[in-house]
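Report on the following structure.
With one protein chain removed, the remaining protein chains of the complex are shown where they sit.
Right, chain A next:
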Amino acid sequence: MKDVKHYDAGEYDIVVIGAGHAGVEAALAGSRMGMKTIMLTMSLDSIVALSCNPNIGGTGKGHLVREIDALGGEMAINIDKSFIQSRMLNTSKGPAVHSLRVQADKRKYHTEMKKVLENEPNLTLRQGEVVDILIEDSQVKGVLTRTGAIYKAKAVILCTGTYLGGRVYIGEVNYQSGPDGMFPSILLSDSLKNKGLKLRRLKTGTPARVHRDSIDYSVMEVQPGDEEIIPFSFLNMDKKFDIEQVPCYLTYTTDKMHEIIRNNLYRSPMYAGEIEGVGPRYCPSIEDKIVRFPDRDKHQVFIEPEGLSTKEMYVQGVSSTLPEEVQLEMYKHIIGLENVKFMRTAYAIEYDSIDSTILKLNLEHKEIKNLFFAGQINGSSGYEEAAAQGLMAGINATLNLKGKEPFILDRSEAYIGVLIDDLVTKGTNEPYRMMTSRAEYRLTLRQDNADLRLTEKGYKIGLASEERYRKTMEKKKAIENELERLKSIIITPTSETNEILRKLGTTDLKSPISLYELIRRPELKYDDLIIIDSNRPKLVREIRLQVETQIKYEGYIKKQMIQIEQFKKLENKRLNIDEDYTNIKGLSNEAKQKLNNIKPYSVGQASRISGVSPADINVLLIYLEQKRRSEKKSV
């Protein structure tokens, strides 16, 4: 390649590389907090591309979307504009694990987000391939594009997704490529390696897209949306959603299909050992499922629309790395897909990621100042996980430039905190997906209270809007008032009352009891008790839900609050992130090495590093106290 002549393309506070789910949240957070921001992308047509499934939300992920929204991010608002089916999952279980999951119109999701970006005053959108990061004196200075443009910047956020070093695998065929036929980002990958960043390979995969009219839906189970639509964004809670929902369909694989797969396993690059990247266990290819669970005679397949403006359908559950001709044959042996017409072939994609333990909790590189990372490059997987990191990287890049304290959420405050702490403290060997079981304090980290947990914080750092903050405060007040009111209303055991209670499926009252106490009974609902609560104020659904949840699960939540209090004690013991642990006497050698590696932010974070024992934590506590006192002396 001939040397390209470089030119000065302007100066920015923040450059965001990539316009996926991480990139847009980072760019919006930065620009909304007053930073002059530019977002560079390989293609302006693939902004927030939903390259894999057409869903937003689900267990754990839905929680993340609500948290992003509560802090002032865009994902929830954008999906509320573009969903075509909505379901609340897990309603038969407790409120902590209710999870909103919707089908997105992919094209509309992209178009709506692009509009928002284009209208953001501080934000420049620019198509261009970044090929080098400019670093001087361990500090980021800007980026260089393939066409020679140098964008000077005070901070750079890398959100490269599966583009970085991307390679697509379909059977024996493989080639350098980004997702879904896009160009890969190869030169940037080389540049990062030259800068001494260790990259490793991860892998993910996606199923085929097929033509809507080539499917026999009569043999499938229809999966409609919920009758009552609950939006993602807290700003839309009182909004009516009058949309016609589109159904999904459930069908199954067959023995014959499994046989075809088994006969052709040797042609899969995964089984031939050609792919070195590690794939996610929760997103197995159909080959994996059949090899690992040979006793299963069928697997579920969901047929989901990709949007309203297309006849492409997503075949959830059948991602594959087998050759195209085998795919065509095996898909025909899914019930109802006998005459299936392919539009896009299933493929696996391998890409570069960093070891996320080289990052600080604010997602900044430990050694290179103002270089931030978010999304798949950090080893995570999923649109929501990416968006959450992008948001936090955008916020923290801004706070750095403003010379303010980093914004860090801990594991007891948000799923976002769990996500980032896991990545930064423990690292990950496979693409990391959020699950509710990863959160120790699941009962308090509910999707219904994300605003109560986070909006005030988002407002204080200057991201969440005035309107959002006011709404949350009003909601808080309304909940408190209603809880107080319920405590003050005493129900006496009259014969009429008892008759009503019996009708509601509960036992008689023997002595007077507050309404608050009465709602605790598992068989009673807040809404049902309006019969004996005639002066009840008119409250919106989400407030009624909060009131009921807070009363019914008070005991469990209190128990968790005590655990959180314990947790916070160590979390609040701050460590210096430039600390050299080699010189602290009493630490085990393994602990010294691990602590020097991770450079934890608090004693709590230190305690989660594998290889750091309780005895080492005691040593740290004493060391901190020792330091505090000698500092006090010298003052």
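We take it that a contact is a pair of C-beta atoms (placed from the backbone, for glycine too) under 8 Å apart; a residue touches a chain by one contact, two chains touch by 3 or more; residues count from 1.
As a working rule, contacts and distances are computed from a predicted model.
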(request) Could you tell me which of "hydrogenase (acceptor)", "ABC-type spermidine/putrescine transport system permease subunit I", "tRNA modification GTPase MnmE" or "3-isopropylmalate dehydratase large subunit" is the UniProt name of the chain missing from the displayed complex? (result) "tRNA modification GTPase MnmE"
(request) Among A:T37, A:N53, A:Q103 or A:S233, single out the residue that touches the unshown chain. (result) A:N53
(message) If I consider the whole complex, including the chain that's not displayed, which of A:G94, A:P406 or A:G462 touches that chain?
(response) A:G94
(message) For the chain not shown, which residue from A:R167, A:R209, A:R411 or A:R442 touches it across the whole complex?
(response) A:R442
(request) Tell me where the left-out chain touches chain A, residue by residue. (result) 53, 59-60, 89-90, 93-97, 99, 280-284, 289, 292-293, 296, 299-300, 302, 316-317, 426, 435-437, 442-443, 522, 553, 556, 559-560, 569, 585-586, 610, 613-615, 618-619, 621-623, 625-626, 629-630
